[in-house]
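Only a portion of the chains appears, each positioned as in the full assembly.
By written order: A, B, C and D. Residues from 1 in each chain.
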Amino acid sequence: MWAYLERLWHRLGSPRHFYDLAGWWLPWLAVSSLLLLGVGITWGLLFAPPDYQQGHSFRIIYIHVPAASLALTGYFAMAVAGVVVLVWRMKMAEVVLQSIAVPGAVMCALALFTGALWGKPTWGTYWFWDARITSMLILLFLYLGVMALGSAIASPVLAARATAVLAIVGAVNIPIIKYSVEWWNTLHQPATFKLTEKPAMAPEMYWPLLVCALGFYLFFAFVVVLRVRNAVLEREAGARWVRELAGEGR
Amino acid sequence: MSANDLLLRAEGLTALRDERVLFRGLSVSVAAGEVLRVEGPNGAGKTTLLRILCGLDQDCEGRIAWPRAEAAGRPWREELLWLGHLPGLKSTLTAEENLAWLCALRGRAPRRPLREALAMVGLAGFEDLPAGALSAGQKRRVALARLHLEDAPLWVLDEPFTAIDRAGVEALEQLLAAHAQAGGAVVFTTHHAPAITSRSLLLGKAA
Amino acid sequence: MHPVRRTRLLLVLGALALVGVAVGLTTWALRENMNAFYSPADVVDGKAPVDRRIRVGGLVVAGSVQRGGEGLHVSFDLTDGKGTFTVNYDGILPDLFREGQGILATGTLAADGRFTAEEVLAKHDENYMPPEIKEAMEKGGHPGAKAGATP
Amino acid sequence: MSAFAALFRRDLALAWRARGDLVNPLGFFVIVVSLFPLGMSPDPALLARIGPGLVWVAALLAVLLSLENLFRSDRDDGALEQLLVSSAPLPLLALARVLAHVITVGVPLVLVSPLLALMLNIDGEPFGVLLSSLALGVPVLCMVGAIGAALTTGIARGGVLVALIVLPLYIPVLVFGAGAAYAAGLGLPFAGQLAILGALLALSVALAPFAIAGALRISGSQ
């Protein structure tokens, strides 16, 4: 088991093997994510019951929560990849780090947008400077900073290392976003889903949410893997296996 | 050559720039007493190689070891003195002040008074002029004065003769030779043809 | 130890000590009131400052909402179980504003204890359920079920 | 330790040699604060209310502008290379560099801010709180900003990129700094905000040198 994991790790670490492996995953990711998204969203939007307080407007949850969660997870993953880049100098981590930035920023923007949209009917305002919302806006800016820095440096190796530093420094923001609703008296609601307790939500409402969230995660993984594969091809353009691949294509 | 004499050993160095291979799987080692000249036409990768050896360019593959420093439990950077294209002088500080902070980075007292070193490179009388007011050659001479002050065994010099006049070139050649004789080592590049080289490393034919 | 190694060690130890200081200060600060937020009990006990823009939060007391006078004027009582006071507001209330619901109001407390809100936001909680279940819960009074709004 | 002292002394000497430049961030600070009344309505009540926020934003921008040259001049004249090949621990050298910057840029900003506060009719307790929040916060701005400056020194036109990278990290400092003064102005408790600023200061002094050192090694390779 351990030996298998170690072998997998090494194969993932090599661009060429990653390319092949990821090529295998892609169709599975695409099909399963689209399936789950389709089921989850129709279930959530059409069949889940309305909320006793918010009525139908609560259905934004099926986009808002997965997007917000992915924005946080994406940045966290970027910071982890950053540590791997700086400590172990792993090539694949460099590519992964930079491939997450754009989809992560999109998710962050989506969470902000749906949150603002949702805020009007529930709170009575689109925007409010509370700790959760402000720190989420900062997260978007951090994503933009990572993207700008990465594109300003020509050498891919150095670009990855520089963005790794920024991603790690910015990661202090993640626990702040996550726990702001507990530490401060925010307008944003506290967590509905906790690890230790039953969710404060009726099952017929949270099952579609779980399906949606899983669909979002898989779709995100799909996009990231696709971007990683493209970036690998671009970076290894000089390598023999890529040239052979290109020859095959012709 | 005993292992203890090996200052620097680099193996499997590969540098790609813009998809062009400057060198692949290059191995270099420098032992005490050697003067190694890195040769090659413009764009061959001489500067790149020197910067990689000094740990200044991380955009490469390969292993670099400093056997003697490792054996002695010293940080390898203590063994190294690097002079690149840019002399590293702050233009508003005087020549003497510049030498003071540059030498202090090594954390050990300089081998002789700073003014003496300045005089040795022909800058007596220019000690208190801001470095920005010096001519191109004078600036390089200030940087070269560090060779008289610091006690690193390995000197890595990128085109040290640039902008130096004929008398200065001669003096510098003698200095390099003397340093090697005294158990140090020099790695350098130049497009002149000095007589002091003990070994040459020829890089590709780029430009 | 080689002097450079020693310096490096001291550097890391110093950094760790400072991180400790940071953690201590943060935990202390989190216990402080940092966003000018006061509960109805604070208001009643006179802990909230007068004539300043402050934020108050609590539950709207059932049956206390009075619309009237001219225009959009509305007043209602706000409670947290330990104290109750009246909020006055001119403006459109959010859709989710209901009796028994948690709200967050920004406004000023006059010296005579009259609170005038500039903004009333519905602070809704983390509970989601279909209306039928809510009704059933209220009728049956399930002992295990979580009660409605507790801000 | 002697490399630390040498670099610190060098930077103080550089600042002293170009002491005319020391006035620059200060001048900028003062001018920006006096710009706002011009750009907005010059209504004293309004100004007094937004005063602490104004001073804080102006201080932040002044620090931001001063960052541009923090490592770039060292890079342009080859001094950065010499720092990178030094056997002294690089985080220590980074700390010396930033400390000198705090002393030559940050401290004067804090010292001149009472004047601006008086200009904007801030006095009493809010005055004291504004000053203490700046005293705690401006060094944080310098430390954190130095990370951004170090990351962008290798890039040709880094000027505005620093701002883009550093501003998100500045927002918490601004929120707590200006928040403390604002709360004091309303007679509300402010100790929590100041404590958080203190925590940010400790954290940034502890960790920023390592981040700066890492960033400099990367920028040096470009």
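In the analysis below, a residue touches a chain if its C-beta (ideal position, glycine included) is under 8 Å from a C-beta of that chain, and two chains touch if they have at least 3 such contacts.
The structure displayed is predicted, hence computed values, not measured ones.
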item	value
Per-label copy numbers for the whole complex, where each distinct chain appears once	A x1, B x2, C x1, D x2
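Operating definition for what follows: only the chains that are shown with their structure count from here on.
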item	value
Mean-CA-position distance for chain D and chain B (Å)	37
Distance between the centres, which are taken as Cα means, of chain D and chain C, whole angstrom	34
Residue list for chain D, restricted to those that touch at least two other chains	87-88, 218, 221
Touching two or more other chains - residues of chain C	4, 30, 34
Residues on chain A engaged by chain B in the complex (per definition of touch)	155, 157-158, 161, 237-238
Residues of chain C touching chain B in the complex	2-5
Residues of chain A touching chain D in the complex	86, 134, 138, 141-142, 144-145, 148-149, 152-155, 158, 161-162, 165-166, 168-170, 173, 176
